[in-house]
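Note that one protein chain of the assembly has been removed; the remaining protein chains are unaltered in position.
Chain nomenclature is as follows: A, B, C, D, E, F, G, H, I, J and K, assigned in order of appearance, with residue numbering initiated at 1 for each chain independently.
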Amino acid sequence: MAKSRKKVLVLHGPNLNLLGQREPSVYGRTTLEEINKKIMDEGGRLGIEIKACQSNSEGELIEMIHQAMGEFQAIVINPGGYTHTSVALRDAILASGIPTVEVHLSNIYNREAFRQHSMIAPVSIGQIAGFGPNSYLLGLRAAVDHLNQL
Amino acid sequence: MAKSRKKVLVLHGPNLNLLGQREPSVYGRTTLEEINKKIMDEGGRLGIEIKACQSNSEGELIEMIHQAMGEFQAIVINPGGYTHTSVALRDAILASGIPTVEVHLSNIYNREAFRQHSMIAPVSIGQIAGFGPNSYLLGLRAAVDHLNQL
Amino acid sequence: MAKSRKKVLVLHGPNLNLLGQREPSVYGRTTLEEINKKIMDEGGRLGIEIKACQSNSEGELIEMIHQAMGEFQAIVINPGGYTHTSVALRDAILASGIPTVEVHLSNIYNREAFRQHSMIAPVSIGQIAGFGPNSYLLGLRAAVDHLNQL
Amino acid sequence: MAKSRKKVLVLHGPNLNLLGQREPSVYGRTTLEEINKKIMDEGGRLGIEIKACQSNSEGELIEMIHQAMGEFQAIVINPGGYTHTSVALRDAILASGIPTVEVHLSNIYNREAFRQHSMIAPVSIGQIAGFGPNSYLLGLRAAVDHLNQL
Amino acid sequence: MAKSRKKVLVLHGPNLNLLGQREPSVYGRTTLEEINKKIMDEGGRLGIEIKACQSNSEGELIEMIHQAMGEFQAIVINPGGYTHTSVALRDAILASGIPTVEVHLSNIYNREAFRQHSMIAPVSIGQIAGFGPNSYLLGLRAAVDHLNQL
Amino acid sequence: MAKSRKKVLVLHGPNLNLLGQREPSVYGRTTLEEINKKIMDEGGRLGIEIKACQSNSEGELIEMIHQAMGEFQAIVINPGGYTHTSVALRDAILASGIPTVEVHLSNIYNREAFRQHSMIAPVSIGQIAGFGPNSYLLGLRAAVDHLNQL
Amino acid sequence: MAKSRKKVLVLHGPNLNLLGQREPSVYGRTTLEEINKKIMDEGGRLGIEIKACQSNSEGELIEMIHQAMGEFQAIVINPGGYTHTSVALRDAILASGIPTVEVHLSNIYNREAFRQHSMIAPVSIGQIAGFGPNSYLLGLRAAVDHLNQL
Amino acid sequence: MAKSRKKVLVLHGPNLNLLGQREPSVYGRTTLEEINKKIMDEGGRLGIEIKACQSNSEGELIEMIHQAMGEFQAIVINPGGYTHTSVALRDAILASGIPTVEVHLSNIYNREAFRQHSMIAPVSIGQIAGFGPNSYLLGLRAAVDHLNQL
Amino acid sequence: MAKSRKKVLVLHGPNLNLLGQREPSVYGRTTLEEINKKIMDEGGRLGIEIKACQSNSEGELIEMIHQAMGEFQAIVINPGGYTHTSVALRDAILASGIPTVEVHLSNIYNREAFRQHSMIAPVSIGQIAGFGPNSYLLGLRAAVDHLNQL
Amino acid sequence: MAKSRKKVLVLHGPNLNLLGQREPSVYGRTTLEEINKKIMDEGGRLGIEIKACQSNSEGELIEMIHQAMGEFQAIVINPGGYTHTSVALRDAILASGIPTVEVHLSNIYNREAFRQHSMIAPVSIGQIAGFGPNSYLLGLRAAVDHLNQL
Amino acid sequence: MAKSRKKVLVLHGPNLNLLGQREPSVYGRTTLEEINKKIMDEGGRLGIEIKACQSNSEGELIEMIHQAMGEFQAIVINPGGYTHTSVALRDAILASGIPTVEVHLSNIYNREAFRQHSMIAPVSIGQIAGFGPNSYLLGLRAAVDHLNQL
Partner (left out) sequence: MAKSRKKVLVLHGPNLNLLGQREPSVYGRTTLEEINKKIMDEGGRLGIEIKACQSNSEGELIEMIHQAMGEFQAIVINPGGYTHTSVALRDAILASGIPTVEVHLSNIYNREAFRQHSMIAPVSIGQIAGFGPNSYLLGLRAAVDHLNQL
């Protein structure tokens, strides 16, 4: 009997819906739609099922994580501006118990000082930052490898 | 003619809907439903009317506080992860003018450094932390005693 | 053919819906409705079209800014309690590319230490603080003058 | 055969002997004697035996804690000015192994910066601050509930 | 009998005599003379009398403020480099009791860290920063509106 | 009927009993006995009654202050090593309500960093530091002048 | 042959010319002229010659100290707002080699944080703060006693 | 004519030669030899040539980077303990101009505070941390993708 | 005529009377009595006379040091919780002029941050920490070697 | 036709007029006159024209820099005590656009902490500190070499 | 059958080869050769085998520790200037799993601030500082006692 495919939730945080328009010198010219397309393709190559969502609301992101419990085996999250301040998002990840990979398009470590600290990193498996849209694909791969090791 | 019973609003902040599932070594195994049951029972003993709400959204919590004006005489709030960062929630309590008691399930003072500072405490009557679900019951009692002294 | 009038979006952040009731010694006794009336009048004098919105939700404010793209030429924002903490709101202003003026009713520099730092100021054209409802009118004027210089 | 009643030690730290006289705008007008009366009454209601002591000396408070070992099942302590500086008092509580509840008359979180950090809180079960003499009664109740859960 | 016109003192701090030559990418190309012309014109529109002075000396600026007592009803000051360090200038404003508006040509909040703190702001009615020469005109208007409300 | 003479309590904190022996390059060669003699003489000149005590115990100093209530009109205190750390001593002075002058033999502001902050100064009328035994005599005079102005 | 009388220079820093008018709740109602009268009288009692000057300019104060070399045996200075920031004034005192007493009208240690650090104290014999105009008289006395001990 | 294959240098910093033996709860049980085997295999899959070196010496690592200039198109480095302190290593990467990916076996953001800051991250394309030996493989992939985009 | 034996005072600070009972995972299971027995034995081996005292009171420890003057040639002190805060104890050691060795049972440098700073170390000959009861014996040896070198 | 000689302005800041008298252990025994003689001689050797000025006033130094515009090609400045605090002086150098070399007689990096930061260094070509009067001569040479490279 | 003797590695860090010549007021006049002689003698008395090495290179010290694995039962290390900065050395000790005692000739706690923090102490059994060459002998003894307790 066939084992069901693993499911990974990809969460895009605030302002990522503007990708491609927003400060292209920092975030590149690829749109969120194009990134989601790449993510789906990579999901296909990795043999997993993927759902991708975006929200500008901290509360909504928290609820998406809650609802992922029991349905998704891993989360890949780009928490955007909430990365640096949100204890509540951190608590949601911890509370959900779902293995989570934190990704960033830009290298947050050569930007403003307030972007160089992540509230999310300590509760993630690991962090991938600086590779543009590729950060998501590497993050997916990292999540799947992590699940395969369990 | 009978004096109408006092009404207290109990607010549960982000992630508290997961209680019982979330990090039981920190937060215990009691669910939010069970805590609300205890709160209602204590309200009965204290002769007050209680409404209990939970929200994962900072904005929603702010609006619940606004709407409490004129209806509730006191608030007992566990601001969860917003405790440490939310100026807006603090301003809502201050703006409402409703006497507020801050409660926490865990002893936030023996946890991570970022949890040891509360934005809410300076605008509350007082703070009760570390007694598990009992923190709420003590908080209710403190709120009622405060109202009786006015 | 007539050139269409400029449009400016005025955004009121959290708790500003309570103006007039909330800590009148700090924020004065004018209500938000009265302020919006003054704003509309000033808009008339300046020959611009104005839309004014209030929200207690960080996510909603972010989306209002996103939706302003292409429709409004400038934003005047009083970010309230989100001024001091919101990286996401800052990113939204930056991402929108819309010239923004930050205003505050009170002089945030003679209040609590945590109110003396603005996450929004570095991505605004400029900041006006301390003049009560007049801060909005000065902000509108500053925005219009800025647009006229482009 | 009857189970012996639980015993709780209530410790009042430095300057609390002056209660009622000392800065009444901060600490209220109730004297220490009156507080001890309330404490004894509450002890009666809770069915426990209580001993209440006051000392202005850090060393004496430490020794009172040492001597409580084997005799008292819980401590309720208002460490007064030693709250913020005393490593030795903290070590005494830890060394005694007796479950301890920290209480404060005033809300230490809206006072001077140096009063907003407690050396004692991390080694206590929990902390109750801001409810005037009622802080002690809530503390007693919290201690008894804690003992009942063991 | 006609009521005498209000008088406002406009003070330009150190290095502002070089405006137009000095770092035009930061401060623009308008000279101090041109700004004073705009200020006088605005004064005419607002129906007030204006005197504008510049000094590179902290001591002289202090004395100009002292001498304004009894003659001027308000001050609009751009304290230049003394903004960030001068306790003596702050004390002069406080001592004079004259309502004062602080203005800056550039947005001091997106410049070097040491420019992001003002010693003057806490003793001013409010602060206007970032609108180039227009900061002075907005400042004048804010000062006059303030006087009209008294 | 003769008005009774004013009484001033002079308190010497820890290690001051060793004066004359202890680090003479810092504290000079005068003994505590000799200083007390000078103090008594100055008391005679000023027409006041003086009691001088020394203690190495924080608790004892606190109790001396408590017992001074109702008997002494002013305190001159050299809190020695407790100057820099004792919240309890600060609270005792505040609680007693007795006008207090803080004195130091050495100039604490050109010594180690930890000696450059006093917990006592903010609750004293004023501070006199650096004049050797003369600091006490100046302190007495300051206390008496203060009482005469009431 | 008669020994010439000692000469002491009394220096009043910025804004002290406004004494009596300036924030009387902080600085009292005595004018600088009245204080200088008291100082001269005290000088008479102490058998010394006194010259008293005021300047709002840091540079002028520095030059007054330079010119005092060879003529005055001691300085009593109230550096006003320059207390907290002026390295140059500190260097002038050090360079002059003249024994200097720092005085303050108000208790700078219970005021704003930035007033609680003195650049001048480490190069003075000692500091006297908080006794109103009496601080000058105590400072004169401290200076004379210091000279008598040399 | 065939285009030559890309070459990537993999650098292992101090103590990584002990992998498998060293704190296996933090770093896992895989040896450096096994990791290098995985790296070579991944290189094969990606069609690139790889050289892997380890050194415990800061100076040697710097020289390996210098010598890579002109020969390698990218570097994947795990700087180990030098991550947090080495300005010289940072300068070497910057000076070489070779695109560099920083990798870590463990999630440095949930370890000691001193491990949560990287001197290397700001001069890298990006950083991958927390995925055990897989961090290297993801890093290789990120480097190759980066080269393909140039 | 025989030269009299050297005398060393061993001082145990607060809570050390509970050794063996107190947090055995940190402080071990040896009681203070057993440690004193080892100390006496080592004293015998080293040919010195030893007196060992314990006190929970800062003031008493200060007086024990004062009284040691003229009788003891060296002190070995474990200042317990006073290590980190007591300026008064530091002053006592300095004032006594007696060579002092600071010892700690536990390695204070891998414990809480507040335990990693000693007020006593800068006025001691040296510090020995982390070797359990053996810290005292090494301290005695260090003290005796120090005396032999004088 | 002969090319006119380059002109360099040498500015001496506060207290440097006292050189030779002032703390000779720190600043040496050479007077300012003697240093100016050396500077003129070096100017002769370097074939440049030199003007040397001293002022104790921040405002005057600023104006000297303003007046140098158009006349001097470089400035060599020893800003004395203004080095560490003067934003206005820094702005004057920046505004003038004249290449400036900062010099110090003493090695400011092994003196008090507050002398180890220069507000002037970031707007200078470079800094030379610690070589006594020779710092000026090296500074002149550095300025001339800089001009020759333009 | 004879049990093989224990082996202890003594490591001297950078600049210790200059002992006796280097700053004798701080480090004394004993040469490294003389210290090694004392160490060997003490090893004889303690019945252990000792190897002593010195290196100025961080990398070499790390490798000496690696090579000690399996051969030495304990390390006594004076990490010299690497004490305060070397994460890599700390990791080497941790990775080796060999019990390590940290020793210092001078009392690092009464020297410059940057010498008062050790990266090595938290991974050592304990630390001995301030006893000159005797620190090594006490360290050897502490190491042997530690091994005997295992």
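The working rule: contacts are C-beta pairs under 8 Å (C-beta built on N, C-alpha and C of every residue); 3 or more make two chains touch, one makes a residue touch a chain.
All values reported here derive from a predicted model rather than from experimental measurement.
Visitor: Would you list the chains present here that the left-out chain is in contact with?
Guide: Looking at the entire complex, the absent chain's contacts are H, J, K.
Visitor: Sort through J:Lys37, J:Lys51 or J:Arg141 and give me the one touching the missing partner chain.
Guide: J:Arg141
Visitor: So one chain is hidden, and I want to know which residue out of H:Val26, H:Cys53 or H:Leu94 touches that hidden chain in the complete assembly.
Guide: Here the residue in touch with the unshown chain is H:Leu94.
Visitor: Provide the residue numbers of chain K that touch the chain removed from this figure.
Guide: Per the touch rule, chain K residues meeting the hidden chain are 13-15, 17-18, 21-23, 55-60, 80-85, 114-115.
Visitor: Under the stated touch rule, tell me which residues of chain H contact the chain that is not displayed.
Guide: Considering the whole complex, chain H reaches the absent chain at 57-60, 62-63, 66, 69, 85-92, 94-97, 119.
Visitor: Counting contacts across the full complex, list the positions on chain J that touch the omitted chain.
Guide: Residues 107, 109-110, 116, 118, 121-131, 134-135, 138, 141-142, 145-146 of chain J touch the chain absent from view.
Here is the rule we use: only the chains that are shown with their structure count from here on.
Visitor: Between D-F and A-H, flag the pair that has more C-beta pairs in contact.
Guide: If we tally the contacting C-beta pairs, A-H comes out ahead.
Visitor: Which one, B-D, G-J or A-H, has the same contacts as E-J for more than half of its contact pairs?
Guide: Going through B-D, G-J or A-H one by one, only G-J repeats the E-J interface.
Visitor: Once you find the CA centre of chain B and the CA centre of chain F, what distance in Å lies between them?
Guide: 47
Visitor: Taking the mean of the C-alpha atoms as each chain's centre, how many Å separate chain F from chain I?
Guide: A distance of 32 Å separates the two centres.
Visitor: Return the distance between the CA-based centres of chain G and chain H, expressed in whole Å.
Guide: From the centre of chain G to the centre of chain H is 63 Å.
Visitor: Mind pulling the residue numbers of chain E that touch at least two other chains?
Guide: 57-60, 85
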